[in-house]
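For this view, one protein chain was removed and the others were kept in their places.
For clarity, chains are labelled A and B in written order, and residue numbers in each chain start from 1.
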Amino acid sequence: MKRVYVNEKWCLGCHLCEYNCAFANSGCDDMVKALKDVPIYPRIQVEEGDNINFAVNCRHCEEPLCVKSCITGALSVQDGVIFVDQEKCVGCYTCILVCPYGAIMPGPTGNVVQKCELCINNSFGEPACVKGCPNRAIVFEER
Amino acid sequence: MVIDYLSPDYEVVRNQQRCIACRVCERQCANEVHSYDPDLKVMKSDDSKCVNCHRCVALCPTHALKIVKNNDTFKINANWTNEAISEIFRQAGTGGVLLSSMGNPQPYPIYWDKILINASQVTNPSIDPLREPMETRTFLGKRPDKLERNADGSLKTDNPYPNLELSVPIMFSAMSYGSISYNAHESLARAAQELGIYYNTGEGGLHEDFYKYGSHTIVQVASGRFGVHKDYLEAGAAIEIKIGQGAKPGIGGHLPGEKIVGDISRTRMIPEGSDAISPAPHHDIYSIEDLRQLVYSLKEATAYKKPIIVKIAAVHNVAAIASGIARSGADIIAIDGYRGGTGAAPTRIRDNVGIPIELALAAVDERLRQEHIRNNVSIVVGGTIRNSADIVKAIALGADAVYIGTSALLALGCHLCRTCQSGKCNWGIATQRPDLVKRLNPEIGNRRLVNLVSAWKHEIMEMMGGMGINSIEALRGNRLMLRGIGLTEKELQILGIKHAGE
């Protein structure tokens, strides 16, 4: 199954992936309208270090601890991709407690969680972070 | 000092309605132009630091930025231009030699743009490059003086002289490791290999990681002899002796000690922190006989298996110099015109010394033919080749191939801001800072170079087909395929072409 992989060698820590992710999941078709004057809640997060940068998003684990720990059954696996049903989620944050990558996080309201879903259900259709990376540090492939 | 305050050259114009304060511009500007003010919650810019490299403009996700020339000017004066005045202020303030990067930007005439190409009509019909074979392959090196036949009558096709085979008559010109980055070199090396052409190490030596591309590498022996050792000579497909370069004829080169670190120091074989100074002449070449000696030493060292190139700058008596080189045993002469690029050169030399490559090429080709020694050498020209039409014209004027430098860098992302000497190239090309070098991903760089040269190859084939020619061989020196436009009698005479209409 194709997943999003970030190559530390080329990641510049520019954060464009985060802004593209926030835009893709905003439901809006204009980036300025979607992101101007609001804090962003991207589902991919950049970690910055001493000339090392990389971004982390959901690994869509084959043995997903979040799905096994979810108390409502809102997290589920479909064809290998892990989705969260935000209608079912009550924001207990048990998934945040167990995800070893810190890849699941509170959504903009804090009442439910959100995570990378490979842009399958939003207007982009393919991972926005991959498309928006200026240095080809993020790829979408099978490994 | 207040007396020499200079207005910023450029102004950063930010459309605040489009700006989403994502701070990508801040993160990606090595000159620290942009910053975020958390109290006012807006992005701010310090125009004085902007060099107009366009990194922020290109990366802004909402296209909220543009860089414009600052129209804060001194009183308009056609003689004392803003530039002329500012340069005096600068020198009065610092007492220093003005340095510039990249090629001569002054508005001298561009002869490529005054030469027109022929096309066939009716008689000698054009050739369709999509249907007919079109030979863009070319060979650089000495040719035998005459055809010989075997006992059975078949042609002897083996050439006793080593040649370079190019799939198109284009090569990447010399840019040293140190003036450009590791990733830039990797992009050039891989592209040269993929395209079936060559790239040039420049005077910085050859990094050990690139020996594997050796069969597509021209190794340069410059006046400082940086990085020259036996394995280095063996690694390349050809060896180029650099006598001069178009951007700074007559003087040497200088890479400051701060840039001589780590791999750069190791590859050049000089201690870290020491300035890399290339002297003006090779201190062992003071005559054509001396040059001949060096040429043959290099041939001996490499068992006569590699062609030797001699690179000179285009200066006033370039034809005589070329004639001497052609008799020195060199296989290829490379001529670099006055528009050639550089990592850093004194501004006055870059802008005022040397002659246009178009004229130099025509003069050299003509002189060598007159002296019946044209076959002794191939001619490669550079400084500046901007597009495929320039290449066709260059070949028609007599070149065997062209060197592209600035064009290659533009393909890699250079935006010609001409600030290479600061070492803070935002595109990862003319810098050694690891965080900046990272910005040039050779996967992308390689792809773009291959795209550019492939596109030009197709355009060359189209133009050749239009002329009714189907091989580079038939185009070379074919001055009847060119006409001048808006050129004086003298210029036409030197170029050896007729005026349009004749």
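Operating definition for what follows: contacts are C-beta pairs under 8 Å (C-beta built on N, C-alpha and C of every residue); 3 or more make two chains touch, one makes a residue touch a chain.
In the analysis below, contacts and distances are computed from a predicted model.
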Chain left out of the displayed complex - its UniProt protein name, from "ATP-grasp domain-containing protein", "Spore germination protein KA", "NAD(P)/FAD-dependent oxidoreductase" or "ABC transporter ATP-binding protein": "NAD(P)/FAD-dependent oxidoreductase"
Partner chains on view for the chain not depicted: A
Residue of A:8, A:30 or A:126 touching the missing chain in the full complex: A:8
Interface with the unshown chain - residue positions in chain A: 3, 5-8, 47-49, 52, 54, 56, 59, 65, 68-69, 71-73, 87-88, 90-102, 104-106, 110-111, 143
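Keep in mind that, in the parts below, only the chains that are shown with their structure count from here on.
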Rounded Å distance, chain A centre to chain B centre (Cα mean): 44
Parts of chain B lying in touch with chain A, wherever the complex brings them together: 17-24, 27-28, 41, 58-59, 61-62, 434-435, 438-439, 441, 443-444
Chain A - residues contacting chain B, complex: 9-10, 12-16, 19-20, 23, 31-32, 35-37, 51, 132, 134-137
